[in-house]
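For this depiction, one protein chain was excluded, whereas all remaining protein chains were kept in their positions.
After this line comes subunit A, so read on.
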Amino acid sequence: MKSIVCVKRVPDTEARLRIAGDEKSVEAAGVKFVLNPYDEFAVEAALKHKEAAGSGEVTAISVGGAESAETLRTALAMGADNAVLLKTAGRAEGLAVARVLAEEIKGREYDLLLFGMKAIDDDLQAVGPMTAELLGIPAASAVTEFSVADGRVTAHREIEGGHEVVELRMPCALTMTKGAYEPRYASLKGIMAAKKKPLEEKAATAGDAGVETRKLSYPSERQAGRIVGQGADAVPALLKLLREEAKVL
């Protein structure tokens, strides 16, 4: 089975972010970057299914600047077989990224196209379904677990208050969320092996995404409120505040 996993380099979840002078982007200096946590679920799922099938190939693809090679090395160290960096100048997102990916993927042979459900920087949750649409293949998003049999994928997709079981014809795209695939750590051996694995770089042009960021701002800081009291005896006072001051009850 051949899988393609699309991955993104994102600021670490703990990173403190500063808006740059243009008010439209974030300062990269001093920020630690990681492989997008949701993409880790996708890489893990691809590896698990390859292992279960006993054969196959896992290709990691990223759209981004030269630094994204580092993110691809992480995927290779986890166990992906090869990687492709579609090198763009500047930040690209949404439809622009989907177009670059679709252009690359349409010439490839694959059974499964995997994504993280969302990237934790733009929080967009769109590149997977958009790429699938541009490729004209079926897709399911927010998948926690799937099985493969007879050219079909049966995927469990999170919905409000439960989940849906979706059956998809292959090739298909899935966007992964937390569930059955606990990402493995890259072993030292894996990291060493990754250095020798093929990582191809190609120049790509990301066009218009159809939306532009006009301005970034910091949300108003939540003010630390009031400690109403200690222990259970403070409960009536809390409820009184919720009812009379906050008016939420």
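Methods note: a contact is a pair of C-beta atoms (placed from the backbone, for glycine too) under 8 Å apart; a residue touches a chain by one contact, two chains touch by 3 or more; residues count from 1.
Just so it is clear, contacts and distances are computed from a predicted model.
Enquirer: Identify the UniProt protein name of the omitted chain, choosing among "NADH-quinone oxidoreductase subunit NuoF", "Aspartate carbamoyltransferase", "Electron transfer flavoprotein subunit alpha" or "Carbohydrate ABC transporter permease".
Expert: The record names the chain that does not appear here as "Electron transfer flavoprotein subunit alpha".
Enquirer: Among A:A60, A:A75, A:L113 or A:A139, which residue is in contact with the omitted chain in the full complex?
Expert: Of the listed residues, the one touching the omitted chain is A:A139.
Enquirer: Touching the absent chain in the whole complex: find that residue among A:A149, A:L188, A:A203 or A:A232.
Expert: That would be A:A232, which touches the missing chain.
Enquirer: Counting contacts across the full complex, list the positions on subunit A that touch the omitted chain.
Expert: 11, 13-14, 17, 19, 26, 37-38, 94-95, 98, 120-134, 137-142, 144, 154, 157-169, 172, 177-179, 208-219, 222, 224-232, 234-236, 238-239, 241-243, 246, 248-249
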